[in-house]
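One chain of protein is taken out of this complex; the other chains stay put.
By written order: A, B and C. Residues from 1 in each chain.
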Amino acid sequence: MFKPLIKEIVEFRDKRDWKQFHNPKDLAISLSLEASELLENFQWKTSEAAIDDNIDNIIDELADVVIYALLMSNELEINLEQAIKRKIRKNSQKYPVDKSFGSSKKYTDLQD
Amino acid sequence: MFKPLIKEIVEFRDKRDWKQFHNPKDLAISLSLEASELLENFQWKTSEAAIDDNIDNIIDELADVVIYALLMSNELEINLEQAIKRKIRKNSQKYPVDKSFGSSKKYTDLQD
Amino acid sequence: MFKPLIKEIVEFRDKRDWKQFHNPKDLAISLSLEASELLENFQWKTSEAAIDDNIDNIIDELADVVIYALLMSNELEINLEQAIKRKIRKNSQKYPVDKSFGSSKKYTDLQD
Partner (left out) sequence: MFKPLIKEIVEFRDKRDWKQFHNPKDLAISLSLEASELLENFQWKTSEAAIDDNIDNIIDELADVVIYALLMSNELEINLEQAIKRKIRKNSQKYPVDKSFGSSKKYTDLQD
């Protein structure tokens, strides 16, 4: 399902001959940097104020995060859709409904 | 195109009554934390060694990053596909092919 | 003023023969990862709840952040005390009192 978007992003990259820079370690760094730029929109603010002030930039930075995620999945030949479905199943086991209902605790802190 | 995945993620969330925690600011924090957990796989290592040692965890953390990105797009009613296409167009203008070909410079440092 | 602490940290590092891993790029990655681990204590929580639940871990992670900052300053031969004083002076110019009083705006958004 992500293939058409990945194709567009790879075309953008290849026109600029940027594949040479896109090793997985630097892609992971870049993904983290873009996530921080997204978060910066919420610095010193409530969610509501951040959205009022910065929604356009929030949309752009969220897009950048996913663009780098798609580039990394492409570089590592990860089927992202399968990976997400598998992770939801794993999270379902880490966070059983009866123990985690209405709780924000980390799975390591869930009590028996 | 992201709707079926978002539906699965929202079901996972709602079964646990977690919507109450998922305000956009905390989602942005969580997205940044997951991006760091992805990056941690590359700490002190080359890309190759990281992949050899940690590919399973890399796949899981990349999935978590995209899961939070999808949750945020859902919460803010962002059409993520449109947002990505729009951002590619913006990046194309920020990084004209003739100035950025083969260069890793930031757009603010591209010379006329 | 940071020298005695740096000496202790370098001794800890050298006993384990870890200097070989501590190139500046990986130190910058590690500093960012530790800052995220600090932030994780505040995920889904108010400041007050985070402190009630996690103050011991907050103290430890804040210490780790500064340990990596000191290692990086040592590696790059940066006089951290001078650097901080210089940065306060720079910030004073970027954020003149009359324009930034009581405002959380970024310096690029301060109005004339």
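Throughout what follows, a contact is a pair of C-beta atoms (placed from the backbone, for glycine too) under 8 Å apart; a residue touches a chain by one contact, two chains touch by 3 or more.
From a predicted model like this one, the values you see are computed outputs, not experimental measurements.
Enquirer: Would you mind spotting which of A:E8, A:D26 or A:E75 touches the chain that isn't drawn?
Expert: A:D26
Enquirer: To test your reading of the contact rule: which positions on chain C touch the chain that is missing from view?
Expert: 1-2, 4-5, 8-9, 12, 15-18, 20-21, 23-25, 28-29, 31-32, 34-36, 38-39, 41-42, 45-47, 50-51, 55, 58-60, 62-67, 69, 72-73, 76, 78, 80-81, 83-88, 90-92, 95, 97, 100-104
Enquirer: Of the residues in chain A, which ones touch the absent chain?
Expert: The list for chain A reads 21, 26, 29-30, 32-33, 36-37, 39-40, 42-44.
Enquirer: Could you pull out which residues of chain B are in touch with the chain that's been left out?
Expert: So the residues of chain B touching the missing chain come out as 29, 32, 43-45, 104.
Note that in this section only the chains that are shown with their structure count from here on.
Enquirer: Please report how far chain A has to rotate so that its Cα atoms sit on those of chain C, a copy of the same sequence, as a value between 0 and 180° in steps of 5.
Expert: About 180 degrees of rotation relates the two copies.
Enquirer: So what's the Cα centroid distance for chain A and chain B, whole Å?
Expert: It comes to 2 Å between the two C-alpha centres.
Enquirer: Report the inter-centroid distance (CA atoms only) between chain B and chain C in whole Å.
Expert: Whole-Å distance between the two chain centres: 25.
Enquirer: Residue numbers in chain C touching 2 or more other chains?
Expert: 29, 32, 43-44
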